[in-house]
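Please read through the structure below; I'll follow up with questions.
Of the protein chains in this complex, all but one are displayed in their positions.
Our next item is chain A:
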Amino acid sequence: MLQAQASVPVQEAAEPTYSPIVDFWRRLRKNKLAMVSLVFLVTLSLVAIFAPLVAPYDPYFSDMPKALSSPSGEHLLGNDELGRDILSRIIYGARISLRVGLIAVGIALSVGMVVGSIAGYYGGRIDIIIMRFMDIMLAFPSILLAIALMAVLGRGVENAIIAIGIVSIPEFARIVRGSVLSVKENEYVQAARAIGNNDFQIIFKHILPNVMAPIIVRATLGISTAILETSALGFLGLGVAPPFAEWGTMLGSGRGYLFNAPHLVFFPGIAITLTVMAFNLLGDGLRDALDPRLRR
C-alpha cells in the first residue's frame, strides 16, 4: 500500500523535501498511539502465523476434568466448557479473525475500487446504475445483510469472508467514486489522455495512485469493522463453525456458562476489543500522516 504513495512524483521545492514515503513515516512515527497499535498488530500477526509454536496447548485438546476451571498458573486464561485451553484457542482465533478481516477487506476494496472508479470515471448512466445498486445494498444494516448472506451460504471461514466482503463493497465503491470524481478533471489526467493512454491506464496508473490516501485509511478502519462483524456472526452461531477457535464463536458457546465461569466470555471479548482498537488507532494515525491538509 505504500507503493502507491511512493509513486506520487516528488515536487521540486525550495525547502528540503523527503520522499513521500519517508515523510509519511516520520509523521506516523510521531503518533505514539498509532505506533503502539502497529507494534501490537505486528506482534499479533506473528503470534497468529506461528500459533503452533506459541500456543502452550493444542487448542482442540479436550481435558474434560479441567472443564470450566478458572485461570491458573498452568492455564493462564483458564479452560473452556470442554476443558480446552482458552489462551491457546485465543491465539489460534487470531488466525481466523485476522484472515477474515484482511481478506474480506481485500475483496471489498478490489471490487469497490473497480466498480467505484468505473462509476466515477465514466459517469452518466453507468454511474447511476452502479450507485443505485450500491444504495440498495446500503439500505440494509450491514450486519443484517451479512447474517442473511450467511444464512444462504452456510457456516464456515470462507463464507464469512465472502459475506463480510460483499457487505463492505458499497462503502469502498462510494469512497473511490468520490475520489475519482475529485481528480478526473485535473491537468495531469488530461495530459495522460493526451499522450495516448487508454482509460484503463489512466484509471489505474494515473488516477488511483493519487487518491489512495483516504482509501488506505478507510481500509484500515474497515478491517476493524470486519473483525467485529466476524465475531458477531460467530456469536450468533452463523459464522465460523465449532470446533474452530474463533473469538466470536468462543463467546457464543461460553455464553451458557455466564454464571459459573465468566472467564469463558471475558477473555475472547478482550482479544476482539484490543485488536479492533488497534486497527482503529492505526487508521486514525494513518489518516493524520497521509493527509497533508491535517499537518500541523
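In this section, a contact is a pair of C-beta atoms (placed from the backbone, for glycine too) under 8 Å apart; a residue touches a chain by one contact, two chains touch by 3 or more; residues count from 1.
The criterion applied here is as follows: contacts and distances are computed from a predicted model.
Visitor: Missing chain, UniProt name, options "Peptide/nickel transport system permease protein", "Formate dehydrogenase subunit alpha", "Cytochrome c oxidase subunit 1" or "ABC transporter ATP-binding protein": which is it?
Guide: Options "Peptide/nickel transport system permease protein", "Formate dehydrogenase subunit alpha", "Cytochrome c oxidase subunit 1" or "ABC transporter ATP-binding protein" considered; the missing chain's recorded name is "Peptide/nickel transport system permease protein".
Visitor: Which of A:55, A:130, A:160 or A:251 touches the chain that is not shown?
Guide: Candidates A:55, A:130, A:160 or A:251; residue touching the omitted chain: A:251.
Visitor: Of A:192, A:272 or A:289, which residue touches the hidden chain?
Guide: Considering the complete complex, A:272 is the one touching the chain left out.
Visitor: Could you tell me which of A:34, A:77, A:94 or A:149 touches the chain that is not displayed?
Guide: A:149
Visitor: Taking the full complex into account, what residues of chain A touch the chain not shown?
Guide: Residues in contact with the chain left out: 132-133, 135-137, 139-145, 147-153, 224, 228, 231-232, 235-238, 248, 251, 255, 258-259, 262, 265-266, 268-269, 272-274, 276-277, 280-281.
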